[in-house]
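The complex appears here minus one protein chain, its other protein chains still in place.
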Amino acid sequence: MMRKPFAITLDPGSSLANHTGNWRTERPVYLDRLPPCNHACPAGENIQAWLFHAESGNYEAAWRQLVEDNPLPAVMGRVCYHPCETACNRGQLDSAVGINSVERFLGDQAIRNGWKLAPSAPATGKHVLVVGAGPSGLSAAYHLVRLGHRVTIHEAGPYAGGMMRFGIPKYRLPREVLDAEVQRILDLGVELKLNTRVDKILDSMHAGNFDATFLAVGAHIAKRAFIPAGASAKILDAVQVLRSMEGEGKPMLGRRVVVYGGGNTAIDVARTAKRLGASEAIIVYRRTREKMPAHDFEVEEALQEGVMIKWLSTIKQAGESTLTVEKMRLDESGFPQPTGEFETLEADSLVLALGQDVDLSLLEGVAGLAVADGVVQVGANMMTGYAGIFAGGDMVPAERTVTVAVGHGKKAARYIDAWLRGTDYAPLPKHELAGFDKLNPWYYADAPHTVQPVLDMVRRQSTFDEVQGGLDETNALFEARRCLSCGNCFECDNCYGVCPDNAVIKHGPGNRFSINYDYCKGCGLCAAECPCGAIRMDAEEN
Amino acid sequence: MSYQPIKFYQTGTFTVGNRLLEPEDRSVQANMRRTNSLNSGHRACQGCGEALGARYAIDAAMSATDNQLIAVNATGCLEVFSTPYPETSWQIPWIHSLFGNTAAVATGIAAALKIKAIKGGNDRVRVIAQGGDGGTTDIGFGCLSGMFERNDDVLYICYDNEGYMNTGVQRSSATPPAARTATTMAVGEQPGNVFGQGKNLPLIAMAHGIPYVATATVADLHDLEAKVTRAMQIHGARYIHIFVPCPLGWGSASNDTIRLARLAKETGLFPVFEAEHGEVTAVSKIRRPLPVDDYLKLQRRFAHLFGARPRTDVIARIQAQADRNIRKYQLLQEAPQ
Partner (left out) sequence: MLKQTEGSRAVAEAVALCRPEVICAYPISPQTHIVEALGEQVKSGALVNCEFINVESEFAAMSVAIGASAAGARAYTATASQGLLFMAEAVFNAAGLGLPIVMTVANRAIGAPINIWNDHTDAMSQRDCGWIQLFAENNQEALDLHIQAFRLAEELSVPVMVCMDGFILTHAYERVDMPTQEQVDTYLPPYAPRQILDPAEPVSIGAMVGPEAFMEVRYLAHAKQMQAIELIPGYAEEFRGVFGRDSGGLIHTYRADDAETIVVALGSVLGTVKDTVDEMRERGISIGVLGIACFRPWPLLAVRAVLAGAKRVVVLEKSLAVGLGGIVSANVETSLAANTCELYAVIAGLGGRPITRASLHRVFGEAIAGKLAHLSFLDLDHTIVDRVLAREQQTRRSGPIAEAVLRDIAAVSGLRAKDQT
């Protein structure tokens, strides 16, 4: 030991005796904020969490996290209109993370590798009837069976999938993908009875001695519009056309096909018609492109494939090979008004794509049930007015998408589970939203959105091959790593590094950090330099 | 740029760490076992850029030398806040002698180590001298220049906070034009510091032809660490000039320290580069070009330039300095091909 001169020479690191934490007027606090993607996901996916695993290349972990909420990632990765990407904060930097394409990649990986789902709760002895094997019914069945309940699905049609099969064309959703994901759910022990139409729900419940029911029959009845037509005019509806694509006899639409409507279904029909050999596929829509309910990327793809669209037009009359169309104009409030100007369109067939209604006949005689605007009313717990009967998907008031339907299934399953157990299901309170203003975007490396490979244009105009290609592993990883991890620590070590007082304790991989309040002076650098907004400065008491 | 940036791993090499990077590509500061050469309990102000810069630099040097390091410290904030009797924050062998002799003390240590090595002692110990801008560009300049000229085996690190902060924010030869200090008050026709000729220590260091000169900021840790590491791989006189914002002296928010360092670089006011034997070998390009206003407005020392009657003429002169730096050091990225 040195004989250290008094006071002049000091022992190393001895300043630990000086607790500078009492300088603080504000204290940093770690928190988790709600990422906008999660917030926007109708299926209630924890997108950021599964992207986190995907970022490190652990796709199975990512997929397992994903299917905690959604049993159909390969389907969803193709057909979801991804409101998550619309909400994604990265959109304000360069372009949104391609969440949907990563989801599809994970779903495809699972199918390719044969990853299996596993039930997670002990059997309860309860038996639930699910009516309809569409996205909502399948989702509910999946969650219920994982919660330990026995589930039987009654499906009126010959195949499972509902609108995923009969409403979405193959070029958007290859059937082998759908079949694989449905089978995986059935492998959990869900009983599927096809061609089993439920005429009276209460009868079916009693007959099967079911403890609860989830109704998810969808909306399959095409809406009609009155169009004066000659006897020889060929008028079909979109549901009919798309459904017949799944059967033996393909619809005979002719060379010139006109589709009437402005939703995604209208686009699907027009693109299907093109693939069936129509030389002209024309969509007639009474308003403008901006007002069109169909998603813009679908419109764009359709236009690229040669589909034509007549904006601001209504069909006044249908003849054998001609249609009379009236031009419209938008008034101040954006509604189309007739102009009195007419023109004639050549058409071998007219397909009406004006929306669908729900067949509610199975509910006749069920007491306490409320129906409004043609759909069944449900409470926040997805239960109808009749105790034990829950409903979701297209037959309840909501946006009619696969994603919403899957979300309904999950939500309903949780409430059904609670109802069966005689408990209350209380969702966890949501964290505050991690808006863009909470981020320090400087830290994110510049990286453009990965452009999904798009099938050769010629090829997709004549076949039903899938239009959107998938990501390969390299670009899926790249895309996943574009995630900003808004609102949730991703262990970038910034707080640990930027603290001038070494007052951040690093706990090692997966264990995040904590603040050493003995030394933290409350400068706020950790919070300011946290890329993802996972630290908040709170005022100190007194 | 002094290191190979990772193009895209979520945050690439911008953040301190990155769980997706290989461990060898992560910073010293990300390491759970970093030395914390400057320990907790020091008395630096909240958000002190110098405390941060010193730990960044010395930890990196410790890592580069396998902890075989001795540091000499000039009088100033860093010395005062780190070693008030009876406690020191330093975990390394450290000496403070005077304000103006730091480089010379380091020369003496290096000489002693050389002889000890010849006599069979530890031949791996290296020396760092460190001080603020006052101790470097003003009072310590003579000793520093002597050390450079003799090419003594010392890395000198200047933590530049652009003034005498320890004594109460007076002007140094590193104080920028128009900045208010206690000796260049924001009064009169030309408020704040004069537009002098400047005293660019990195360029002066380069004029000595020494093996290595670099500038860095506390906003780019990977760059800073790479430069310290590079410097420790070289023998002879080396100089690193680190830009360290001072919340107290600049009148900035304590949580803006790193942001200000980033803005100083992004506006072009503080060029970040490295040079060997008197020639610039690399510059850190500006990533998001910004006007100097963005930097100046965050600091009360420049508040007199804005306010009710903004001094656009003065701001324009400062912008011209930034533009000159951008031209001189070619700080802008080439347009993508």
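To keep things simple, chains are lettered A and B as they appear, and every chain counts its residues starting from 1.
The rule is short, and it goes like this: a residue touches a chain if its C-beta (ideal position, glycine included) is under 8 Å from a C-beta of that chain, and two chains touch if they have at least 3 such contacts.
These numbers come from a predicted model, not from an experiment.
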Listed residues B:M32, B:A111, B:M185 or B:A207, member touching the removed chain: B:A111
Of B:G12, B:G41, B:G100 or B:P202, the one touching the omitted chain in the full complex: B:G100
Identified contact with the non-displayed chain, of B:A60, B:C143 or B:V314: B:C143
Of B:I6, B:V125 or B:A264, the one touching the omitted chain in the full complex: B:V125
Identified contact with the non-displayed chain, of B:S2, B:N18, B:T88 or B:T215: B:T88
Touching residues (missing chain, whole complex) on chain A: 1-12
Residues in chain B touching the chain absent from view: 67-70, 72-73, 79-80, 82-86, 88, 90-98, 100-101, 104-116, 118-119, 122, 125, 142-143, 145-146, 149-150
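Just so we're on the same page, only the chains that are shown with their structure count from here on.
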Gap in Å, rounded to a whole number, between the CA centres of chain B and chain A: 50
Residue ranges of chain A touching chain B (in the complex, touch as defined): 7, 10-20, 23, 55-56, 442-447, 478, 481-485, 490-494, 496-503, 506, 508-509, 516, 518-519, 521-525, 527-529, 531, 537
For the chain B and chain A complex, residues of the former touching the latter: 6-20, 26-27, 29-30, 32, 36, 38-44, 46-49, 51-52, 55, 82-83, 85-92, 221, 247, 253-259, 262, 288
